[in-house]
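Here it is: the structure, laid out below.
The complex appears here without one of its protein chains, the remainder shown in place.
Order of writing sets the chain letters: A and B. Residues in each chain are counted from 1.
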Amino acid sequence: MNGFSYFPHTEADIQQMLERIGVKSVGELYDDVPADYLYKKEYDLPDAMSEQEVRDFFYGLSSRNSRLTCFVGAGAYDHYTPSVIPYITSRSEFITAYTPYQCEISQGTLRYIFEYQTMICDLTGLDVSNASMYDGPTAAAEAMRMMVASVRKSTTVLVSSTLLPNVIEVIRTYAKFYGTTIEMIDEADGRTSLQSLTSILSSVKTGVAGAIIPSINRHGIIEDLTGFADSLHAQKALLTVYCDPSALAVLKTPAEWGADIAVGDAQPLGIPLSYGGAYVGFMACRKEHLRKLPGRIVGQTKDGQGRRAFVLTLQAREQHIRREKATSNICSNESLMALWVTVYLSLMGPEGMKRLNQLCYENAHYLHDELIKTGKFEEVFQAPFLKEFVLRPLVDVRTLQRKLSENGFFAALETSEGYVSFCATEKRTKQEIDSLINIINKEVEA
Amino acid sequence: MSKVIEGLRYSESHEWVKVDGEFAFIGVSDFAQAEMGDITYVDVPSVDDEFAKGEEFGALESVKASSDLYMPVGGVVVEVNDAVVDAPELVNQDAYENWLIKIQMSDPAEAEGLMDAAAYNEFTAK
Partner (left out) sequence: MKYYDKLIFELSKPGRTGYSLPAPESSSVSSIDANLLRASAPQLPEVSEIDVVRHYTNLSQMNFGVDTGFYPLGSCTMKYNPKINEEIASLPSFLGLHPLQPDDTVSGAKAVYEGLDSALAAITGMRHFTFLPCAGAHGELTGLMIIRSYHMSRGDTRRTKIIVPDSAHGTNPASAAVCGLEIVEVKSNADGLVDVNDLKPLLDDTIAGIMMTNPNTLGLFERDIKEIARLVHEAGGLLYYDGANMNPLVGTVRPGDMGFDVMHLNLHKTFSTPHGGGGPGSGPVGVCEKLVPFLGVRVSGFHGNFSVILRAYTYILMLGRQNVKMVGPLATLNANYIKESLKDKYKLPIPSVCKHEFVYDGLIDDGAREGVPGATTLDVAKRLLDFGFHAPTIYFPLLFHQALMIEPTETESKETIDEFIEVMRRIADEAAENPDILHQAPHNAPITRPDETTAARNPILRYQA
């Protein structure tokens, strides 16, 4: 056998081990497999590469991607990542650790998850948070199931049409197989219509588990959720708010809107775009719903010597104990990404988060106003926004997108209505915005 | 050997019923609490919730287990024992003193079909 750096066995090791087992060859260990199932052919894989060859291969691949300056959000936001974060999260004690079931040798993981839970509670205003989930859209789908499990004999969940399309799609997928009926709440003037909600509530009457509504919607509009929680609670239904946790540092919290559950994607908290993952979903709720909250939860207790210690707790809710009766089949969390978020929020602090939102607001509003000035876009909604907005294009969208892309920009994402969506985070500079505007002025004909 | 009390009725899922006219107290047997170990949480329904006989009405949790509770008789919940909700360990201390819910039975005859103490003793000995 040729040496391979991930296999430490020498020929002598293998011989000694076979002797102890009492077989003549490694192949003999597969004698219980029907012979025609043993794969005898060459695997259709590339030849093994050296590390340098692998490196060259991927450098080559990655250079085929265009690195564009990002003026799009739609669920993935190009915020700045402090250098401390990858340094901490790449520590092998964190990244190569297993799930913290053996709490005595996992206090590092358990402590940062406890800190993460505290920060998510703080941002959402709610009482309890789980240890994180896969991503925002799946967290929203989990909230759908959680509401159905929490409200007796309920079968229907109301979903706002102003949620991002991928969030709606994942909710629909989960609902279809779980047997939940989804009713869409209409939008009016770019916002979730309270009137539509109340009219569904009065016609459906029984069996409504709750509603999922965004705090910032797919048009970038900050929604006014006054009256939503009251309408739902009057019918014993729950309110889930889908939110951007970065914006929650300044915007009204789900708890302040009267929500029972908050979910969303914590990617905007310093996680790189990374072509869509790994991100991290978050989920928090009021304490009366704790037992239906899916996923892992870390709790504080004491060890045998009375010292503060942390454990995975309330596990009796989870799939490995409840099996088919669990509200969710989720077994893991996105631990390392929760660490990413925790380190980010530690560095930013309350002042940094405020400053960041301020910068997003300034950049996005500057971009918005400059785009209007080009005469090639029109306002669609008169509505408050933070970092993302849509405009009606007065130019050909394909040409616009192509010109921007050719000049190194990713911007003007087309929405289902034919509007174009823009986003500017604190990471965008005035020069970048001016240069984007310059290209539109010069190269895109009205 | 776990304790069984005369005069109560028992279900195969280890709930006991103490009939009091049209009302009934419902709890879990000593056998059930011993099987669970340290009970950490008692999940009970709200007053006015209505359940049929055999319907799931709540659950007990320990650190490493969860066990659903089933209605030994049908009826409407008229009272919930908040003391047990606040201190689940009471069920471990005395499973018969510490009932979980009080209901108004929809059909008191349903209790007749349950096991008596002797039959339940035999059932748990298996």
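Just so we're on the same page, a contact is a pair of C-beta atoms (placed from the backbone, for glycine too) under 8 Å apart; a residue touches a chain by one contact, two chains touch by 3 or more.
Note that the structure is a prediction, hence the values are computed from the model and not measured.
S.K.: Among A:P100, A:P214 or A:P268, which one touches the chain that has been omitted from the display?
M.R.: The one listed residue touching the chain not shown is A:P100.
S.K.: For the chain that's not shown, point to the residue among A:L158, A:M353 or A:V380 touching it.
M.R.: A:M353
S.K.: Which residue, A:G136, A:G190 or A:P393, contacts the hidden chain when the whole complex is considered?
M.R.: Considering the complete complex, A:G136 is the one touching the chain left out.
S.K.: Can you name the residues of subunit B that touch the chain not displayed here?
M.R.: Contacting residues on subunit B, toward the hidden partner: 38, 40-41, 61-63, 88-89.
The definition used in the following text is that only the chains that are shown with their structure count from here on.
S.K.: Write out the stretch or stretches of subunit A touching subunit B in their complex.
M.R.: Touch list, subunit A to subunit B: 152, 291, 314-317, 321-322, 325.
S.K.: In the complex formed with subunit A, which residues of subunit B make contact?
M.R.: For subunit B paired with subunit A, touching residues are 40-41, 43, 49, 61-66, 68.
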